[in-house]
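Of the protein chains in this complex, one is absent; all others appear in place.
Right, chain A next:
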């Protein structure tokens, strides 16, 4: 039998699923004792070049409350042409089209390798993709110019039948009518007035004209959506028009006096965009793309006033309840986000400014609708330009890597219930037999809506084992889960992707080893992190950290081996060995630490954390550091200050940043120009190697990371220095310097770091829990305490002492 590692990897590749536990504890009680919940990371649209979609519709279980889809786990009676639903055990007739099936002539969905299968729905007219640009004009001239170029470029990337629309805003909001010839026409709205969807549609004249026309000419083909929307037109018709229009776009002409911010009506602009699509194309895949160069300064959704002397809210202000506009603005954007989600549209936010732009308030627009969030310094940077371009990249079939209006339904076998999901989704509030009463993340439903997706969008889905302890599951019993994702493919087809998985049940008392061995610590770390980040959105930071700590300790308690009064004896099995270290970095990560981050940055980081797949998420939790030297091939090194050596080049990938750092000597060499001398060509190669590697990462990543090329003593070196464990500067109780990065030694010897963790855990187990823990986390505690309390001392503070 293959190892679990292989099994996990295989499953991930085939189904896009990583479970925290791959053997499931068979009773509710035991499951809760496992600390890490039974959960999975699901990448519903994981790219499967080897999986061509089938051109027919799925066969459903006939029980109305079930409607599970025929899958390889079903019992099939080929003779009677019957199949038994593996969720509700209903026996179903095959539909007439399946009369020819037999053991040797199976439809694809019954074959084991098609545990994930994609159906193309032929019904209904295909609806075109819709792209609605919402463009801020309160930009600097060169910024606007760059943005205009990017937008014009994007037009050439869109499929010719895609509908596009343009809304520009500054002090006013302009909805451009694209159909007209000659005069360019736009509808203008005051940026200060909140309008209802009805009002917006009335004012845009969207409400009535289409109807009587149709009645008058019943014979005409139903072209209704195209007729009624002068604001959204097929790109092939208005390509030139729109290009000109974008070309003529001017900066907001209203004067901005000194000491003021420009008046920017982002809230109203977004509201109009939402209202426009709501009225014209409900339940059709559409992207609202918001490009903004600063914070909303007026009207509903304003984040900061126009007085420059009043800075935009900081975490400190929020703590002090000093952020005047935050609550109201958040409410406004939440309302919009929910409406958008209901309509199946998604909102992207491209915010490029040196200061904050109000992402904190606007985040829900992207988070709830599955839109992108991109943050940059200027539209005139390659970061924005390439990120934006990457939105329109195509897959191996030449289709956009985006999907719209998806609903994800989760069906479980009886022993399980769905507790919730965390990711770019909203609840559809579908109650059913498999919905748990306990919520983890967005719960209380078995269906979620994900308005915008790409092949890497990943949701964390949390389950609850509900089987009672006294109702044992027979040996070899398997639990099953079916994920049904209906979505609009970028080729405008409607598709259904079905993934059905099953895992063995195990009795936790007798077969704990099995369960332990099937633990997927990477998945578990990400799933726990998602829970933590989800909590952090609504709870105080320290509470979340305490909760995480407690979970870690409980997990170690449960699965650690330990001889009494011998801290060094503490052991975790291989399948758990990395987990504490992930938690350690998670605690320091910008997802939970707000110190040194603006509220916008925090929102941005959390946004991406909640949607990336496992690999990317792990990088976010624990950045990767590679070291390049003459001594050998590049090697991963410990994320620690001790890794910063004079004769090394470091490449750090934090997901959001890629830092190339030249050690002191290397930097001097370069300055001396050795790389240009033929005899030092190897030095030239050394310099080039990290650049090439970085380029490789840059090519693939979305959003494009901030690319920093620096050297010893350079001002940008802070990006590296802030991430590494400052063991060299803190004379700690333990010799951090000797710790080797676990990633390095994944297969090999025991990492000191783990030892340390074990030490604290074991100490914690038998002594004063809290205190030990504080010591143990050492500077980490100090660090976070600084940020939260702002007082800079950690010792002896009751806040720290009461962690558990």
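FYI, contacts are C-beta pairs under 8 Å (C-beta built on N, C-alpha and C of every residue); 3 or more make two chains touch, one makes a residue touch a chain; residues count from 1.
What we mean here is this: contacts and distances are computed from a predicted model.
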Options "MICOS complex subunit MIC60", "E1 ubiquitin-activating enzyme", "SEC24 homolog C, COPII coat complex component" or "Uroplakin-3b isoform X2": UniProt name of the undisplayed chain: "SEC24 homolog C, COPII coat complex component"
Selected residue (touches chain absent from view) among A:85, A:139 or A:172: A:172
Options A:87, A:114 or A:189, residue touching the unrepresented chain: A:189
Of A:49, A:112 or A:253, the residue in touch with the unshown chain: A:253
Hidden partner interface residues of chain A, rising order: 172, 174, 177, 180, 182-190, 193, 195, 202-205, 248, 253-255
